[in-house]
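See structure below.
With one protein chain removed, the remaining protein chains of the complex are shown where they sit.
So that you can tell them apart, the chains are marked A and B in the order they are listed, and the count of residues begins at 1 in each.
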Amino acid sequence: MPELSQAKINAFHGIDILNAAQFTKENLETLFLVAKEYEKCLKEKKRLYDMDGKVMASLFFEPSTRTRLSFETAMYRLGGNVITVAEAADSKTSSTSKGETLRDSFIMVDAYADLIVTRSSEKGSAQIAADAAKIPVLNAGDGIGQHPSQALLDIYTIIKEKGGVDGLSVALCGDLKNGRTVHSLIDFLSLYKTKVILASPEVLAMPQEITTKMQAKGLEMEVTNNFKYACTKADVIYMTRVQRERFEDLAQYEKVKDDFIMNGSMVKDFKPGAIILHPFPRLNEIALDVDAYEGAAYFRQAANGLPVRMAMIALVTGNVKFATKI
Amino acid sequence: MPELSQAKINAFHGIDILNAAQFTKENLETLFLVAKEYEKCLKEKKRLYDMDGKVMASLFFEPSTRTRLSFETAMYRLGGNVITVAEAADSKTSSTSKGETLRDSFIMVDAYADLIVTRSSEKGSAQIAADAAKIPVLNAGDGIGQHPSQALLDIYTIIKEKGGVDGLSVALCGDLKNGRTVHSLIDFLSLYKTKVILASPEVLAMPQEITTKMQAKGLEMEVTNNFKYACTKADVIYMTRVQRERFEDLAQYEKVKDDFIMNGSMVKDFKPGAIILHPFPRLNEIALDVDAYEGAAYFRQAANGLPVRMAMIALVTGNVKFATKI
Partner (left out) sequence: MPELSQAKINAFHGIDILNAAQFTKENLETLFLVAKEYEKCLKEKKRLYDMDGKVMASLFFEPSTRTRLSFETAMYRLGGNVITVAEAADSKTSSTSKGETLRDSFIMVDAYADLIVTRSSEKGSAQIAADAAKIPVLNAGDGIGQHPSQALLDIYTIIKEKGGVDGLSVALCGDLKNGRTVHSLIDFLSLYKTKVILASPEVLAMPQEITTKMQAKGLEMEVTNNFKYACTKADVIYMTRVQRERFEDLAQYEKVKDDFIMNGSMVKDFKPGAIILHPFPRLNEIALDVDAYEGAAYFRQAANGLPVRMAMIALVTGNVKFATKI
């Protein structure tokens, strides 16, 4: 990987991170180099002051404990503070149900905070935030839209675990239709020389709009509904959950629900050194007996969320300093 | 405006801010001078330590994202920390439903924090807090009672936008019966030589108890149910929402619901330099095409919440220091 230069760092200052498609390979590498440096700081238990005195607005209009805690910890580890909206799933709370008011909320928070991290169940809401606010906005997931911070830590994990992305076969498995994570991830994968195996029940296939775009970018893809086959062919197996609520026809769900479940007995057929990733939460799609497998990288992946999000926060606010004093 | 003196600042130390009526004009000016200084600090991105090591209890037993985030940001910008209760609208959570237990809660929090900011749907709850706690209490809205921090930033905004309050015509529009904001605001307006136009549907008129009190104070008032007329006569148009849930008779709601809606075509009939204020959240009572109007001051008004609340927090805890070092 190339060196970290101030000019490359500065290129992030003031931008919003809304989707994976906005990244170049060079941008990605800058972000990962910064993340790697922060990871080193964390390991050495350095007390950082990069965001000292700054305030991050953590606006989660849809519950996502993990992502929220990860972003908020990242801010605290950088020495900053956090204001939080953590709405419950069934919340009819106040003023966030309508698009217009969401815009008003973001304009207001723009006057309070130094950056916004936001999640919503509505696709496009992060763009509303970015349009409304002058301060940087980080999209922490907008409905079935994008989830770039997750995809960034996914790629970061692949690089850490496998030494790089080029030349790998990556199987995206499960619900490729509704999973915003895989929508962001495939964008990043298209920047590298990878082969992507799209393994899902037919009704949950990757939207054609996306595969067409990827084809145009020259990404090598293979489509299958055979989960076990995909697992044996991949260097990286990326699991997502097949959720009942996504099916209009429950009979269809019953038919496929057990097809995309990984268990310990499958591991012996994996390629040597294959790793398993999962954006969490998992229910039963990865059996607990897989956890002991050396390539079960999903907890390490989750831990990588911290330095990657620290890098995102510090980069877009122009505060990458690795400062250990006020 | 007069100078800021230490004696005037000290007069705030240890007091509760529960309602607008407790303020003298001199107190108001002290608070605004402190707020102005904090606004300058914010603009210059100064890292302040006035509340370093202190803890604010932010107890919102009724949802109010904006007010809560504004107070919490104010505390963080002063270098302090925040413990938060942010209950959902429909929450039956724990122990806050009964007056007695509310009192117990405040006694307990008194032992933990350095000040309390509280909101509740029950009128008088801020007084319960003030009686229970020895530490200062800031009322962030108690039912249809008072909302002094909002009214403070309203007046602060009027002074900033119009250079002062004396001599202005201020139209309070919409729901004057249930709006705690306008109940606090009219108290402040009575300290100045203003003319107040009370524009509302008859069923949502300003309670007579209040108008009688204002008359006794010598406040000049005009009552109308003609919204457009009020708008053309005012230097400051203060909008509030006409909410369906306030009407016992829905037929009555249907009759008046569209009468108090402002749109871009009305602006040409305003007095030159007239400004529009709104305590937010807005739904449709101000159309989006009004936002482009130079006098649409509601977002600037919301931003003023930060320095005004910083001043409130620092004043009542005796920590106005503008300290940029620990």
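Please note the rule applied: a residue touches a chain if its C-beta (ideal position, glycine included) is under 8 Å from a C-beta of that chain, and two chains touch if they have at least 3 such contacts.
Keep in mind that this is a model prediction, so the values were computed, not measured.
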{"item": "Residue of B:T101, B:T212 or B:N263 touching the missing chain in the full complex", "value": "B:T101"}
{"item": "Selected residue (touches chain absent from view) among A:D16, A:D50, A:E72 or A:D142", "value": "A:E72"}
{"item": "Which residue of B:V85, B:L219 or B:M262 touches the chain not shown here", "value": "B:V85"}
{"item": "Residues belonging to chain B that touch the chain removed from view", "value": "52-53, 55, 57, 81, 83-88, 91-96, 98, 100-101, 104-105, 107-109, 111-113, 326"}
{"item": "Chain not shown, touching residues in chain A", "value": "47-48, 63-66, 69-70, 72-73, 76-77, 79, 81, 84, 86, 88-90, 280-283, 288, 299, 302-303, 306, 326"}
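Note that in this section only the chains that are shown with their structure count from here on.
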{"item": "Inter-chain centre distance, chain A versus chain B - centres from mean C-alpha coordinates, in Å", "value": "39"}
